[in-house]
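Of the protein chains in this complex, all but one are displayed in their positions.
Take a look at subunit A:
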Amino acid sequence: MDTVYSHYAWLIPIFPLGAFLILAAAGRGMRTAGSVTAMAASLASLVLSVLVLLERLNGRAAEYNASFDWIATRGFQLSIGYDVTNLTALMLAMVSLISFLVSMYSAGYMKNDDRITVFYAYISLFTFSMLGLVLADNLLMLYMFWELVGVCSFLLIGFWYTKPAAKAAAKKAFLVTRVGDVGLLIAVLMLFWYMPEHELSFSAIQNVFNEGQSGLIAQGITTAIALLIFTGAIGKSGQFPLHVWLPDAMEGPTPISALIHAATMVAAGVFLIARTYSIFEASAAAMETVAFIGAFTALFAASIAMVQKDLKRILAYSTISQLGFMMLALGAGSLTGGIFHLLTHAFFKALLFLGAGSVIHAVHTQNIHEMGGLGQRMRITAWTFGIGALALAGVPPLSGFWSKDAILAAVLDEGHPLLFAAGLAASLLTALYMSRLFFLVFGGKSGAKTGAKTGSRKVLESPLVMTVPLVVLAVPAALLGLVELPWEGWGKLGSWLLGSTYSPQHDSSAVVMIMSTAVAALGLYIGWLVYGKGMISRTAAAARLPWLVNVLENKYYIDELYRYCIVRPVLGIGTLLVLFDRYIVGGAVRLAGGLAVLAGKAGTRMQNGQVQTYGLLTAAGLVILIVAVAGRRFW
């Protein structure tokens, strides 16, 4: 079937780019018109990407690729182009939809900010970069957009740059993700080196690494490339060793946390692995690493989320944990599971963050112990947040249940009981911390604790421009799971992504479904007992296991570890280098300058207006000249 809209897919990122240019030119002016411009641009992208997606949905449209040579030299050429495949079409629609909803929501959330136009400019730039990243047809181009989204993330985390915490968080995010980016860069260079004809496009990579041809590139090299790509994904997606930046990134405005740090950019790592999946499939070791890191991160971050007090940080750790689930799925060989969870997570986590933003907007605090009883005051927020929380906790038939179930079933089928257990435990913790969060924020008597912080000011529901995105997001958060059900003939997403051979049927589907439902219900029930009904004391666990709570509250001391093992030594080396620069290099420079000044001063003293002195100097110069010339013969 002929493609119509795919030909115009390159326009999708162009709209937000145009909006960015207009808004950047406007500076701080155009307060209302600016937000409208950004919204219109993302709406245009949304419409076009939905058209592209619909065109692809009927399953017969050919994959579309268009590119032109950027640099062509002897032996290799670099092209710029875009790929429209099922995966990219899906990501385009998801990114532009969430971007549009967040733009709309920000009009309410950021209404009183002086730099709202700048904010929208950054959002537009980010949307452009993210859409470009999705569309890119070769790895180098993807890398460029990868860095661009990193820059946007940096700018937006540090948006309130007068807050020292925001500044520090922006720097931290930039530096920590850079560690991963270096890995990705090395991977790109290695691919460039080892690929036949230095081809970097995804289709060529797929061809080379597909089964049967894996002999082209040695096994060790393949594993190294896959692991380096995964390093990039670890940095961007906040996986275990490099996760520390994501919770701190919550210093940025909440809509940004929803857009960048929950739904789109952090999922770029998962997308990258999905895009280069053939490399991972060619290396069993790399797959194992991805699965183990993912499972560990899922459990690790969920346990930290149990005890955090900051509303947004809990959601941030939850995001890390869910990204771990996606990695686990990819590592277990279930591309569908990873992408499926990416998709559902994008919607329910964006919903949760926007709901959290609505709460913060109303009560002006982020500490969940200072909230409570908001359910009656903010009905729309509470309902939609509840849907998001249940979806995240994995309660059937909401979207999160199906995607998490697909992951767990795939893991068990692959024969990793340990990873399966870790995933199940993480699910239990997820249900537990979400019910804790929900009951502490929305449950309880109205105004029981809010009065302490907010005084007599009435807590009101957020304006319509903020609640509409919540309601819109609640729909896919609830229903999106239905695109992929674990029965024969119902795995529509998988067969659409992978081709007709795909079967969603796992041997252990029924068992897994029952277990994960039971675990989610158990978690929610315990959470309700503790935080909703108060039957179990909240401090019971803290009293029994003070050291455990302490370790969790301090996030396993990872930040401290990094501070003492990496940050301090690097700063020390930096100080040493500064001293070297100041005293050795700078000293040499000052010495040269000082000598010239001294010579000048001596010269000034000689110029005393006395003809006889001049004459004496001339005579001395003549003698030196004669000695120099006549003395040459002696050496």
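We take it that a contact is a pair of C-beta atoms (placed from the backbone, for glycine too) under 8 Å apart; a residue touches a chain by one contact, two chains touch by 3 or more; residues count from 1.
Here is the rule we use: contacts and distances are computed from a predicted model.
With the options "Transport permease protein", "ABC transporter ATP-binding protein", "NADH-quinone oxidoreductase subunit K" or "MrpA C-terminal/MbhD domain-containing protein" in hand, the undepicted chain maps to the protein name "NADH-quinone oxidoreductase subunit K" (source: UniProt). In the complete complex, the residue from A:Pro569, A:Gly615 or A:Gly631 that touches the missing chain is A:Gly615.
By the touch rule set out above, subunit A reaches the unshown chain at residues 607-612, 615-616, 619.
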